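Removed: one protein chain of the complex. Kept in place: all other protein chains.
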Amino acid sequence: MKTIHVATTVNGDAVEFICAPEESLLDVLRNRLGLTGAKEGCGSGDCGACSITLDGRLVCSCLVLAAEAEGAEIGTIEGLAIGDALHPLQQAFIDHAALQCGICTPGILVAAKALLERNPDPTDTEIRYWLAGNLCRCTGYDKIIRAVQDAAKKMRAA
Amino acid sequence: MVTVTIWGNLRAYTDGRATLEVEAASFKQLLDRLALDYPGLRPQIARGVSLALDGRIYREAWFTPIKPDSEVVLMPYMAGG
Amino acid sequence: MALDPTGKRIFKVVGTRPPRPDGIDKVTGRALYGADVSAPGMLVGRILRSPHPHATIVAIDTSAALALAGVKAVVTAADFAPQTDPTLRDIQDNCMARGTVLYDGHAVAAVAATTAAIARAALKLIKVTYAPLPHVTDVDAAMRADAPVVQAGRALESVPAGMPDNVTHRCEFGHGDLDAAFGGADLIVARSFTTAATHQGYIEPHACLASMTGDGKGDLWCCTQGQFNVRTICAALLGIEASQLRVTASEIGGGFGGKTNVFIEPVALALARKSGRPVKIVMARDEVFRATGPTVSSSIDVKIGMTKSGRITAAEADLRYSGGAFPCLTIEMGAQAAFAAYDLAAVRTIGWNVLTNRPKEAAYRAPGAPQAIYAVESVIDEACQKLGLDPLEVRLINAAKKGTKSSYGPTFDDIGLLATLNAAKAHPHYRAPLGPHQGRGLSAGFWFNFGGNTCVSLNVNTDGTVGVTEGNPDIGGSRAAISQMAAEELGIPYAQVRTMIADTASLGYNDVTDGSRVTFAVGLATIKAAQDATRKMCARAARIWGIDPEAVEWVDGAAVPAGPNAGKFPPLTLAEIAAVSFQTGGPIAGHHEFNADGAGVSFGVHLCDVEVDPETGATKVLRYTVFQDAGRAVHPAYVEGQMQGGAVQGIGWALNEEYIYGPDGRLQNAGFLDYRVPVASDLPMIEAVILEIPNPGHPYGVRGVGETPIVPPLAAVSNAVSRAIGVRMNRLPMSPPRVLAALGAKG
Partner (left out) sequence: MRYAKPETATDAARLLAAEPGVARVLAGGTDLLVQLKAGLVEPDLIVDIKHIAGLRDITPEAGGFRIGAAVSGAQLGEHAGVRALWPGVVEGVTLIGSTQVQGRATMAGNLCNGSPAADSVPALVAAGAVAQIAGPDGARDCPVLEIPLGPGRIALAKGEIIISILLPARPARSGDAYLRFTPRSEMDIGVASAAVALTLDDGGRVVAARVVLGAVAPTVRLVAPAAEALIGTRLEDGALAALAAACSAACSPIDDKRGTIAFRTEVAGVLARRAAVIAYHRAGGRK
């Protein structure tokens, strides 16, 4: 069964891999590129734990064929921090205890970053509807909304 | 002598009595004595019984001392979630 | 230890909100969960599951699968030595069906292959011949004499003779003369309720990586709430000694009781042993729903008697739970918890467990209590409405308190229900005005909380930092709380303590992370281990000063002479003692191993406002407030997190979550699309009000808080909806079609 060679960019680094045609981008990130930050919670686009950005657009990597990544710009959770300097959202999630088990946290952080890049001053409701595709079962979402608001305020002031 | 309260469905094996007088100074002695006096209790004791002593619950502590004036209540072994 | 004017201890670290030790790994994606680890030569394992709800396995032909290139091993029940102990036999049969499949999704065989694609293809080549049998999925239907028999001969001695085979247990609790007490009531309300089975809904599917050496030594990496329990069960199922198997708990992506047992772990080990190579199994989401443990489905009758002034004179409940195709004792917890919040002269609860062709139940956060309290709090709310009484006042009149004989037997010690109710009464939420089609629901609930087997070792490093090694996987932030208690007891800053979770080869046995036990029991063991270490450090200081060890005490992080005549010596701090530990006798460590008792119950009161769209039956939660007694909130942010998370699981359970079976006995919604957990845009902020009524059983007064939050919300939401639409709702979930039908029936 013919494999496909893909050249793409992940978190700013040039990356090449081979994959099977039906292999998802999530499977490649996790099993071939060792980037296990994106998680598979459902495999059907219903939980958001595998969220990444593809050419700047927030998507579920389980619903993208790895072959489609050719020439694309991929952003994953591993690209949020610059060296050991956390992104304001990452720091806010720690400060506000906006995570418990943390399995949904990578997907939510990538989604929240994509939101703030479009809407630096969102209302609580806007945050909640933007993050509706990121399921969290531990926190009840309350502290997540507060953490995103806190990070947004800091980023606006920066 | 200690007064032990047992729960509803165990009373089928103590000819209906809800409280029993038992000679025991520790949880293990209490369980052994009950098993002796009331063979019908043995399956439940084998499955696990917790002891509520003066409102404090001991899940399986054999040597918990029991004073004669303590409130002693048996409870099914607690399984968690 | 500093005391405040009233003699109460002043805490420096406990009660603060420091960052958790695993926070950075989790926000950067570095934290390693069950599926995040691989090994050289690793095979991919996949499990073949029954499409039938109930069938005899006539034959399994794995030859074609084995012949497929890339397939290295196939296992069936034949690869597991039959167990004599019934509990282990049920677990084994649930991991791999033996002779009969008992529910849609029951594991029948498993393969290990070099790639996932080959493993999937191999499953299709396994030919299983089934002889379908009649099935039953409803708890009341399963209790009828003519019901299909799920398993025969499983009834305990508690089941009266002549009951159908599916009835495996009967329990009864309570005290007093019911008939007389019902006689004294001005109003009697009796109503029946049903609740659907719901799933814990953790976002991380079960995953593990197993390997076995030629000489029978096993290594297992898995997401679990209890690696020691996994070792015990897997060693038994694989027929090896516990010492031969090391289990390492990965970071866990949620559990809520659903990861307190095993599903794929014994299968992965069996495949690893048979293939001689590491095997990784990761469940797909549909497997998690079909074949891991939802909580019990229930059918409950409740009857209470109440005077015109709101005093409950008598209370009675008959609770019928089904824990799926295998016997289950969760009914005992529900039957005991039902009326626990009330001071009752006469109370009786009768509980039944009934087998159905559904997956084997696993605990789901205060297992059995949410269903029971939902029925009880609904009936009490209905009585309040009928008598025109304030539901909170009625709770205050009847609340259990210190000295109350509980409905499940023991007399309560210090408990926080009254304080929690009064906090709710004083809170602005309780008096806020309501608009049209809006309703406010109130509900009170509790959980027993446990102690359990616990081991902690606390190592003082020569640089003055401290490592706490404990054995309980941390879902909700317990590592932070344990580090806080260690720092508090040692008198050093939180940042100098690091708490790690050990594998089964590095620490004594620890019970599973469940029963809201970790902050209580592991915290208690940590405090005692710290005291063990400070005693040893005081002895070192005594030898350095040349005085009697009894004359040295530990104050604010340092050894000091105990009193004036012990001698004038400047304090020796932990760091100073640690720096010379090699020279004064060797490394310093404190240990504590015990079976903790004295856990304190935790009561919660919830207030919920909803608005119901009368034209569609849709319910919107407008406001939600949780009041709960934590005894001592070690890390308030994570106590709030438990309160908020449990409330939202309860909201999902009340409004949209359910296992939906059709007449064919197959699960129809095995995915997050149609198993509808609450999403962010469904909810308001969840306000959490923490109360602290110290638990006498813990030096800092800590009570477990993890499970109570899911107990009240089912009724809080249901009472709110019932008041909003003027129709008493008695079935969960209150999906919009059911609410609209109730509105239509009201006319």
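Per-chain residue numbering starts at 1, and chain names A, B and C are given in the order in which the chains are listed.
As a convention for this text, contacts are C-beta pairs under 8 Å (C-beta built on N, C-alpha and C of every residue); 3 or more make two chains touch, one makes a residue touch a chain.
These numbers were taken from a predicted model, which means no experiment stands behind them.
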Relative to the complete complex, which of the depicted chains are touched by the chain excluded from display? A, C
Which of these, A:51, A:91 or A:105, touches the one chain of the complex that we don't see? A:51
For a quick check of understanding: of A:67, A:80, A:94 or A:109, which residue touches the chain that isn't displayed? A:67
Contacts from chain C to the absent chain lie at residues 120, 286, 615-618, 655-656, 660, 668-669, 673-674, 676, 678-679, 681-682, 735-737, 740-741
Contact residues on chain A toward the hidden chain run 1-2, 4, 20-22, 24, 43-46, 48, 51, 54, 57-60, 62-65, 67-68, 70, 111, 114-115, 129-134
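In this section, only the chains that are shown with their structure count from here on.
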Should the pattern of chain-chain touching be classed as line, ring, star, complete or other? line
In whole angstrom, what separates the CA-based centres of chain B and chain C? 26
Rounded Å distance, chain A centre to chain B centre (Cα mean): 55
Touching two or more other chains - residues of chain C: 256
Listing for chain A: what residues touch at least two other chains? none
Applying the document's contact rule, which stretches of chain B touch chain C when the two form their complex? 5, 7-9, 12, 18, 40, 43-44, 47, 52, 54-61, 64, 71, 73-76, 78-81
Tell me, which parts of chain A touch chain C in their complex? 20, 22, 30-31, 35-44, 46-47, 49, 76-78, 80-81, 86, 90-91, 93-97, 99-106, 109, 124-125, 127-129, 131-145
In their shared complex, chain B is touched by residues of chain C numbered 156-158, 170-175, 256-257, 260, 329-330, 332-333, 336, 348, 350, 363-367, 408-413, 448, 450-452, 512, 514-517, 595, 597-599, 696-697, 707
